[in-house]
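Shown here: the complex without one of its protein chains, the others still in place.
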Amino acid sequence: MGNTFGQLFRITTFGESHGGGVGVVVDGCPPQLPLCEADIQKELDRRRPGQSKITTPRRETDTCEILSGVFQGQTLGTPIAIMVRNKDTRPQDYSEMATTYRPSHADATYDAKFGFRNWQGGGRSSARETIGRVAAGAIAKKILHHTANVEIIGYVKRIHTLEAIVDVNTVTMAAVESNIVRSPDPEFAEKAIDLIDNIRRQGDSLGGVVECVARNVPPGLGNPVFDKLEAELAKAVMSLPACKGFEIGSGFAGVLLTGSEHNDEFYPEGDRVRTRTNYSGGIQGGIANGENIILRAAFKPTATIRKEQNTVTRDKQPTVLAAKGRHDPCVVPRAVPMVEAMVALVLCDRLLCHQGQCQTIAAPN
Amino acid sequence: MGNTFGQLFRITTFGESHGGGVGVVVDGCPPQLPLCEADIQKELDRRRPGQSKITTPRRETDTCEILSGVFQGQTLGTPIAIMVRNKDTRPQDYSEMATTYRPSHADATYDAKFGFRNWQGGGRSSARETIGRVAAGAIAKKILHHTANVEIIGYVKRIHTLEAIVDVNTVTMAAVESNIVRSPDPEFAEKAIDLIDNIRRQGDSLGGVVECVARNVPPGLGNPVFDKLEAELAKAVMSLPACKGFEIGSGFAGVLLTGSEHNDEFYPEGDRVRTRTNYSGGIQGGIANGENIILRAAFKPTATIRKEQNTVTRDKQPTVLAAKGRHDPCVVPRAVPMVEAMVALVLCDRLLCHQGQCQTIAAPN
Amino acid sequence: MGNTFGQLFRITTFGESHGGGVGVVVDGCPPQLPLCEADIQKELDRRRPGQSKITTPRRETDTCEILSGVFQGQTLGTPIAIMVRNKDTRPQDYSEMATTYRPSHADATYDAKFGFRNWQGGGRSSARETIGRVAAGAIAKKILHHTANVEIIGYVKRIHTLEAIVDVNTVTMAAVESNIVRSPDPEFAEKAIDLIDNIRRQGDSLGGVVECVARNVPPGLGNPVFDKLEAELAKAVMSLPACKGFEIGSGFAGVLLTGSEHNDEFYPEGDRVRTRTNYSGGIQGGIANGENIILRAAFKPTATIRKEQNTVTRDKQPTVLAAKGRHDPCVVPRAVPMVEAMVALVLCDRLLCHQGQCQTIAAPN
Partner (left out) sequence: MGNTFGQLFRITTFGESHGGGVGVVVDGCPPQLPLCEADIQKELDRRRPGQSKITTPRRETDTCEILSGVFQGQTLGTPIAIMVRNKDTRPQDYSEMATTYRPSHADATYDAKFGFRNWQGGGRSSARETIGRVAAGAIAKKILHHTANVEIIGYVKRIHTLEAIVDVNTVTMAAVESNIVRSPDPEFAEKAIDLIDNIRRQGDSLGGVVECVARNVPPGLGNPVFDKLEAELAKAVMSLPACKGFEIGSGFAGVLLTGSEHNDEFYPEGDRVRTRTNYSGGIQGGIANGENIILRAAFKPTATIRKEQNTVTRDKQPTVLAAKGRHDPCVVPRAVPMVEAMVALVLCDRLLCHQGQCQTIAAPN
């Protein structure tokens, strides 16, 4: 269970890091959206391994195939199945994992739950699983852009102790993609790349923070109560591998302000109601207010490292592990397109649901 | 939409702060669980307004009635409907809200979404909505305790700039309930109460952090991918009013460590696989590992304050608002039972789902 | 589980035949729909017991209270909770049921599933549970009428061996309600009333068939594959107590025709594509084609009868039962508003979902 996401725009991912392949089925996509493999491939290319010296050296082109749901260059409204074959697998690198648990990895818990696991690579807990999310996110982005000109831009805000300076109002995708660490602050980027490269050589790893802004989100998206927009976003982002924290707007720093400091005063601007500040992060009471949606996600340092660590075997004997296999010294740059994808999936689903509940009665008049 | 939570243990809440009442329907509760109104009332009493000088003076006993699903002191396995009538309502206090938007409140976004709202109190965005959650959470806690001796204890970890010192292994519910700010650190409690009382007199408000520990959670609960246990918890907690941030285990501070520092080394302890540290917060790869589940939630300062603020009216004219009505100067102490309830709801649902998927084949053998 | 129905227009019912009351929570209702208790009461009055000599003599006014979700005569878009108190209960009539299973009733299976049941009345399996459905159906009907002028008319088509003659194109609600058996064929009605009254005196019971037509359903509602419109309708109607069969359009009689006889030939009529015949019953490939939706539901004779029957006790001893309590000699006339409600719930949910998936991209242009 747990492999389906969304209410009307609903995706189901499948696949392990080693095996026939990985992919996604997207159900509920609006019909007549122009769509081709290149739309999806460009996002997969941002996610794929081997793209730079600070990512895992595993070589996968991650070439996608659309199996269904598209005809003559347009979506049919029926399920869009997208598949990527696994190619550069080296199961032999993982033979030790069959019996030895990697600390802070999912080996032990998968065994606890299922009594059994695919020990070749990370199985289902591998970041490879996110291929399906990023592919589906590419479609969601297209719908959001097409319908309301929504822009979703993620970037690396922090690596270990380094923090980037970014203006959420003006940041561009081009600036993000201008360097391999995916941060629009060039000074930060240079230092962060050095830091990651250095930790890689030590056989250790680093974590960091991804920040993401969604601009032009139509006011009204989201729901009261359990499916508040910030709650859906939190779940979406916290479901990414290695994510340990989530903030919307002011986040944890917001507790350092008083109510009169934190409240976002309203003012009129033409047809719109705007706010002077944006501590709310674009959401009030679970519903988008039209300001920038701003969120941050904390990613822990990669669990699989070459350094020696104490651990146990499947039969509960103490042992020592220095992991083989190919791993990212820092997942954060590759997490950027993943975070964007999850944000897009939430917003697209909310767009369709809002249209369903709140535009049906008014629409025909 | 968005008023239902859970997959097998599924709750639906209803009601506005002013109107006939609020409540919850719990579907999927296991049969033959001993249950009476007192089980629920004791949790509602921790949540209710008017319980101390640092909460809203609105006087509600929040007396609950079980309408269905219980017979001769035991659950039937059919929906348990629980209702609490609204009593001490003063709609006249809110007449200004009919036309004026409270900054950082849900007034403007509800209008944007629904074109219409109940302006008496907070309507559906009121903390009063959480009565249903806390009532259902009381049932979930009972199931978890009955089945696996799970203990869920929340407490105030931070108010504004003050931080409490708490040992997650030994903290008790009695210690939490020993003071009105709900923190087991007595020194912190005293200072925090003063701080809140002081801000109340200024007509302003404060925020803070609730920490929550779940002990004795059976290994194996939770799912890979979208419904990772930390993702479900994040959604659950972030769906509470005023919540702006969520952390599991090391959270945002985890990015300051390297992988070799952050990894939780395994060691054997009798039948169990344990970890030396618990940066993971009891969850690895979305699945509980049997260690303490530890999470934190950031709550912003209450939006409704007596201090004058700039805002706009429904027809987009600038105006000034100094809110009337009765409000909490700091929601954090009352948020403690709400966070516990949401954690209990997630864990109970995961318990039933795990039983369904992973115990069916083995069970009959 | 199993007490929630619908995807966007989603209802959850609660309550047993004896106990605090029964009701429903409607989530996802479009906002700004005019709604008051009278809208709901008029449908509940068609369903309630004691309305004529051929229904159960239990006296319940079934007066409903709207607890939430409506403000100043309009829906808020938040959950609408509706409650009906149980009043004329006689638990003592059922003391025998505590230990004795009624044949073809749910007593034995509830015990098998839950190990426990409310033996006062039918508990959750009582027709009283349908109050929530009929209340929610009244709202769904209003939305359908308001949005697309959809008319849903059910009537008794058959009682035991008697069959009514009805023209689905012209039948009116007034004609249906003109007699206590709820059939627009007056000759049939007279004979059927006699038949039911006669069986009642014998302490036995009868079954029958309800037919239902939905006119003006917008083409395009419904989905391919699992959620085909006819499949959703089948589930909806088959979930009513005592329902044993379902047909759409030609139904079982359709197998007696060849393809060339059964196919509904298309022809143009102004802007519309029409069909000459309607063996399809208004649905092709799971999607409404704009013709009348026509369905039939078979209801078995009431299980609870005064006549003596062989059965067993809870501890599996043979015994004999002649049921006390107050029961319908034939549920079919009261099933008419239930069937209409279920059809309305399906169509309303499909309307909102269709709007969500298929009108989002086109709508803003």
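Chains: A, B and C, in written order; residue numbering restarts at 1 for each.
Operating definition for what follows: contacts are C-beta pairs under 8 Å (C-beta built on N, C-alpha and C of every residue); 3 or more make two chains touch, one makes a residue touch a chain.
Please read all numbers here as calculations on a predicted model, not as lab measurements.
*Asks:* May I ask you to name the displayed chains that the omitted chain touches in the full complex?
*Replies:* A, B, C
*Asks:* Just to verify: which one of A:8, A:221 or A:257 makes contact with the chain not shown?
*Replies:* Once the missing chain is taken into account, the touching residue is A:8.
*Asks:* For the chain left out of this view, which of B:2, B:49 or B:77 touches it?
*Replies:* The single option touching the absent chain is B:77.
*Asks:* Decide which residue listed in C:137, C:207 or C:337 touches the omitted chain of the complex.
*Replies:* C:207
*Asks:* With the missing chain put back, which residues of subunit C would touch it? List them for me.
*Replies:* Subunit C touches the chain not shown through residues 1-5, 7, 13, 101, 103-106, 108-110, 112-115, 124-125, 129, 158-161, 199, 204-209, 219-228, 230-236, 238-239, 241, 243-252, 254-268, 271, 273, 275-276, 279-281, 283-290, 298-305, 307, 309-312, 316-318, 353-354, 357-358, 362.
*Asks:* Under the stated touch rule, tell me which residues of subunit A contact the chain that is not displayed.
*Replies:* 1-4, 8, 10, 12-16, 19-23, 25, 27-28, 31-32, 65-69, 71, 74, 76-81, 83, 113-118, 120, 123-124
*Asks:* For subunit B, which residues touch the unseen chain?
*Replies:* Considering the whole complex, subunit B reaches the absent chain at 7-8, 28-33, 77-78, 143, 146-148, 224, 351-353, 355-364.
Methods note: only the chains that are shown with their structure count from here on.
*Asks:* What is the identifier of the chain with the smallest separation between its Cα mean and the overall Cα mean?
*Replies:* Of the chains present, the most centrally placed is B.
*Asks:* Between subunit B and subunit C, what is the gap in Å from one C-alpha centre to the other?
*Replies:* 38
*Asks:* Could you list which residues of subunit B touch at least two other chains?
*Replies:* Residues 1-4, 13, 113-115, 124.
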